[in-house]
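Here the complex is missing a single protein chain, while all its other protein chains stay put.
After this line comes subunit A, so read on.
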Amino acid sequence: MLIFEQSRSGRKATAQSPAAAADLSGLPEAFIRKEKPALPEVSELQAIRHYTNLSRKNFSIDTQFYPLGSCTMKYNPRGALAAATLPGILNRHPLAPESHSQGFLSCMYELQEMLKDVTGMKGVSLTPMAGAQGEFAGVAMIRAYHQARNDDARTEILVPSAAHGTNPATAVMCGFKVREVPVNSDGDVDVDALKTLVGPQTAGIMMTNPSTCGVFERQIEEIAQVIHDVGGLLYYDGANLNAILGKVKPGDMGFDVMHMNLHKTFATPHGGGGPGAGPVAVGERLLPYLPTPIVGKEGSDDAPSYRWLTDKDIPETIGNLSAFMGNAGILIRAYVYAVMLGKGGMHRVGEYATLNANYMAKQLEKAGFQLAYPDRRATHEFIITLSKQTKDYGVNAMDVAKRLLDYNLHAPTTYFPLLVPECHLIEPTETESKEAMDEYIAAMASILKEAETDADMVRGAPYTQPVKRLDDVKAARELDLAWKA
């Protein structure tokens, strides 16, 4: 039932707003709203009960194993929430004077410094509000760099065919043409093909490493050489940073600019689809173009003072990308996470994420599933292909994913990357226990048996959720995007 269907005219959650209507007679009639919005009229209890019950129709990290590949669904520490909701942090106005912001600014400055260290970069701006906005900032900086050198012929951004959809979409938003680079059967970029694609038109390349194929790009140094030799720059999509956190620094691999997804690698909650945070980090060459604002430090280490750096300090900046400084509350959570991990915990992230993925890959292979890259080490994630099951039993990757829901397990990422047919991209993360993974492996083995003996049943899954499979065609053809009385 919708909240609107529980609404009764005249009912109020009275404690929540001023009881009396205001006198608006000072305002001209033409400005005043004539017809009330059709918002629900319910009691506080009705609202609480309705939304609490809705929450129970969700899978989440807190309630289920959620091995969604490329999304890094790790545990979100509650300490970060507790810190971010302290009144002095929650109630600080974004334009509060620096005299009333030293606590907040000190956290942001320290976060900038830590992110510089783990990325091996020279400068950080925290302001992008999600990975895709970080990508935008990064590619816009590449554009600004070439423009400042009057290098106007650089019109192309190269993107491996396995890349996230945001990469090509971002390059286009920044005014570039996109060229796809093929990927070899072992998951690495085809460097010979790359060499034929680069030239004076190359502005740069966007890559993840480990790639979306779940393997480490072994020729990254050669790729960096090829791109740099023709005057291009390398963009690192930090979506898979969790695999190498504390083990390898993107700056050392030759990348010039990158973003991080703090809602992945730094354990801030995914929130049912955001908010995230996508800080950007750059090497020497792109320092003048970082988006504003950034936090600067003055004075001695014993008595530091912090202040905003704006376009007055960074005149060649690509500008501001939000009204203030992006998703500050998420940045606070990431800061807390980094502080609680410390230097000792930082490298364990990559280690145990990799251990878990390789363990699951091996066990699923033993259970009869085909790995997409059986000769490669898994990184923090890996791919299985269900082509054989699709052919033999008519049970495809989507069917298996839906059936997993009946085992009370969230499905992995399906049908991505696009170049592996009928695939599951599986990322357990370092915070999952062996027991949780064993349960998943057992469920997959059981579903394989079901596919052999009762394929129809698997194709009809799920059976235990609030709804069965939904009619997506009807949703798109007979658009119903808002409730009408």
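Going forward, a contact is a pair of C-beta atoms (placed from the backbone, for glycine too) under 8 Å apart; a residue touches a chain by one contact, two chains touch by 3 or more; residues count from 1.
As a convention for this text, contacts and distances are computed from a predicted model.
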| item | value |
| --- | --- |
| Identity of the absent chain, which is to be given by its UniProt protein name, from "Probable glycine dehydrogenase (decarboxylating) subunit 1", "Class E sortase", "ATP synthase epsilon chain" or "Energy-coupling factor transport system ATP-binding protein" | "Probable glycine dehydrogenase (decarboxylating) subunit 1" |
| Residue touching the undisplayed chain, where the options are A:265, A:354 or A:385 | A:354 |
